[in-house]
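Every protein chain except one is present and positioned as in the full complex.
Per-chain numbering from 1; labels A and B assigned in written order.
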Amino acid sequence: MPFNLLVLACITYVILLFLVAFLVESRARRGRLGWLRSPLVYTLSLSIYCTAWTFYGAVGYAARSGLEYLTIYFGPTLVFIGWWWVLRKLVRIGRQHRVTSIADLISARFGKSNLLGVIVTLMAVVATTPYIALQLQSVVLSFGVFAEHAPDGSAPLGADPTAIWVAAGLALFTILFGTRNLDAKEQHHGIVTAIAVEAVVKLFALIAVGIFVVWGLAGGVSGMMQRIDASAITGWAMNPGRWTGLILLAGVAVICLPRMFHVLVVENYDEGHLARASWAFPAYLMLMSLFIVPIAVMGMERLPAGSNPDMFVLTLPLTEGQGALAMLAFLGGFSSATSMVIVEAIALATMVSNHIVLPVWLRLRPAGAISEDVRAVVLNARRVSIGVVLAMGYGYYHVSGGSAALASIGLIAFAGVAQFLPAMIGGIFWRGATRVGAIAGLIVGFAVWAYALFLPSFGPDAVFPAGLLADGPAGIGWLRPQALFGSDGMDPLIHALFWSLFLNGTAFFLGSVVTFPGPVERLQGAAFVNVFEGPLRPRGLGGGHVEPEALLVMAQHILGDEAAQTLFEEAARAQGKRQSILPDPTPAFVSDLEQRLSGSVGAATAHAMIANVTGQGTVTVDDLMTVARESAQLMEYSAQLENQREELARTATALREANDKLTQLSVQKDAFLSQISHELRTPMTSIRAFSEILAEGDLPPAMVARSGRIIQDESRRLTRLLDDLLDLSVLESGKVQLTLGLANLREMIDRSIQAAEQVKPETRFVILRDLAAESLFLRTDADRLTQVFINLISNARKYCDAPQPEIRIAVKMKAGRVRIDIADNGSGIPKDAQGLIFEKFGRLPGEMRAKGAGLGLAICREIVANLGGTIAYLPGQGGAAFRIVLPLRLEAKAA
Amino acid sequence: MFLGRIPYRRRRLRDAARLLPLFGLFFLLLPLLWSPPGNEGRRFSGDLVYLFGLWVGMIVLAAAIAPGLSRRDGEPDEDED
């Protein structure tokens, strides 16, 4: 098999993955995911549990230790078929609290403590970086196998450059598709789908090799069974300690590994998918391990003694002359390695950016200044973190030089992340768990793991001197790393697992029992442990004296303009407000907002930001009251009261708005009549005066002409006014005749901009447009819609007072509706006037008042309503801004 | 409290779901009690078939229970512990 062909296949495969991810991402943006977020894809994405270590290594493991490799799959199987115990709760909490990582979960549970987030992040990085190195090593090794077998003996790349190329390629892929969006709810559909494809490839590859071995080489199942019983593999005896311990360890790892937590909880789209995965994922694992023993047995039988059993999956087909099968197996191994690295990098990068980079950045900011685009900071932090994580993985690979120590790192990493277990499980099942306990447990467990397992794994004299390993520090025998407290003769892995988890759990328990949790901690504890008990959410800080506009500005910086505006608008509607997109900053809303933000920047950071804006750095009496109210029998009662109170508040808000509006309307009705009178009398005055002058006769001819022209102008003005009034009354009565047809939005906007140039033609306006987004066809009344655009653009030209005036026109498709924002960069419309501008003659007081009759926006509103859409003033845009939302296809009303 | 027939069934289904991994664990640990390998009557391939058979059994049972559990219902999710 030519080596170049292999490289080519590899690159083709990578391009295919890019394509898949790209296509899915673009479908996701158009909201057409369909089957792409099915339970099947969810289950397949979980298969990143099977890394290259299991793809290649399982055969080696079986060759060395018989059936023990199965424990690695039995643990997760038990956890998944027992999903009703733990997984269901984890996923529910993850969704309800918008958890972004395992560090975020633990940090959020224990009072949104960032210290905990940092600890978990560092532990995860230390424990899993070697694991990433292991994946790089497996890719390098598999390349090496092919290079050896290449007929021309050509191996264009050495081991190190291969590893660099793989790491760089993975970094690129992960950054491209992993840092596209921020809100964890939006999730990484492209990556998840690519991972699912890889899952299929690796399963298919392994099964293909297995079928070839059983039916191609061994002559069927019974022949295979005889060979198994005749092989050296039967020399293995079940070791009760390892058998039990490894099942436990693998079961713990499947929920504690950062990448598993990421696909299991963070990327979960629908809780129902978990029910399907509860048996489908064990089935996947079963299929993955079905042919491991046959491949191992056949490899030992056919291949020369001393060949690396870790590479049997590749070497067996190669020596049997099955080049294509070997290629498939290679791609399977490649898939296993790459998918693991991609997800691990995303999971670690999310933790690093949310718990280390962002808090530091926030602290360096002056207080209260969250004015910059936090999104950009977060995304860049995440991109850099991905690069750093992969660079560390490569660095580790490079330094350890692919030593044997690396091969055992899989289980060592499992034991490292298993230290999260007490804090996590204790946190979601035990209200009494406290932050201090969690910190103590994590640090103790991690220290024991490092001392008893991780550092000794580098071998004697690498980190620990041989003397320390043999006799303990300073000759203290009971502190020997691999025989703590005199527990001599235990398997080192089980020994470390046993002591680290035991001491971790003990420290966690004792720490929790002797300390008292703070109020936020107690709130979060109750919310996590009782996640299934109704909608009582933790009360965030804040409320009362917050300016919703300040919250909106902050939220826009984090979630993006569109998402933030939608969120606020929905909240305003839910509160019964029809006029404004700004909701009242009730505690419920602020707490909701905090949860949304925590999906982007983590719970601790979101909490800090909200506290920052609301100006409440500390816990208020209100929060303490909420804590006091949380006792069990009060809960249901207060939930009911809460509902009634909210209902009342909603009604009251609606009534208040209606009343305000009625009062304003009655004032306006008087004003309207008086305005009409004014608007009619003004042109009449000129007409009457000049016609009288004309009637007197004996004027110079120039004066006659001039008088005639003035009379004509003023008559036109009168006609226009009457037309507008008539137009408005027809529109308002809903009896308007629409001429529906397909029309290009861009052409309409072109036409409007041109028409509006009559207003202040001497001023140059910069017009910012997105022509690509505008190129869409609407089924609507083009003339009417153009009338609206002309009006809005003319208004912008008329009133924009910026020295370098700008008009921004943004178009966006959303759920079958098109949204057109027209904004300028002037001083905007004062808050108290925003509610009035759409009323007839609702012109602004004072200097903003101008010459128009003041019917323009009222007509706009009526037209848009007749076109099946809405128009609203959009506050907080740094100028006057209007948003029109229209249906893409307006159906003619049934006559 | 007396429950309707369907909620009652669903609760027992939850009990089954909770018990399944415990049964699974029991049967996974069972081979530890068997006579050591090399003895008459215990062969490696026998262990292999036993473990995979057990595995398939667990998967089938889980698949049978899961659809009934994931259905959403109006009553509170968590019953008495």
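Everything that follows uses one rule, which is that a contact is a pair of C-beta atoms (placed from the backbone, for glycine too) under 8 Å apart; a residue touches a chain by one contact, two chains touch by 3 or more.
Going forward, contacts and distances are computed from a predicted model.
Asks: Which one, "Sigma-70 family RNA polymerase sigma factor", "Two-component system response regulator", "ABC transporter permease" or "glutamate synthase (NADPH)", is the UniProt name for the chain you do not see?
Replies: "Two-component system response regulator"
Asks: Considering the full assembly, with which of the depicted chains is the omitted chain in contact?
Replies: By the stated touch criterion, the chain not on view contacts A.
Asks: Just name the one of A:380, A:643 or A:674 that touches the chain not displayed here.
Replies: Only one of A:380, A:643 or A:674 touches the chain omitted from view, namely A:674.
Asks: With the missing chain put back, one of A:682, A:744, A:827 or A:870 would touch it. Which one?
Replies: Here the residue in touch with the unshown chain is A:682.
Asks: In the complete assembly, which of A:692, A:723 or A:801 touches the absent chain?
Replies: Considering all chains, including the one not shown, the answer is A:692.
Asks: Using the touch definition from the top, which of A:104, A:594 or A:714 touches the missing chain?
Replies: If we include the chain that is not displayed, A:714 is the one touching it.
Asks: List the residues of chain A that touch the chain left out of this view.
Replies: 674, 677-678, 681-682, 684-690, 692-693, 703, 710, 713-714, 846-847, 849-851
Just so it is clear, only the chains that are shown with their structure count from here on.
Asks: Averaged over CA atoms, how far is the centre of chain A from the centre of chain B? Could you give it in whole Å?
Replies: 35
Asks: How about chain A: which of its residues touch chain B in the complex?
Replies: 66-67, 70, 74, 77-85, 225, 228-229, 233-234, 236-238, 240, 243-244, 247, 271-272, 274-276, 278-280, 282-283, 286, 290, 293, 532-534
Asks: Taking the touch rule as given, give the residues of chain B at its contact with chain A in the complex, in rising order.
Replies: Interface residues on the chain B side: 14, 17-18, 20-22, 24-25, 28-29, 31-32, 36-37, 43-45, 47-48, 51-52, 55-56, 58-63, 66-67, 69-70, 76-78.
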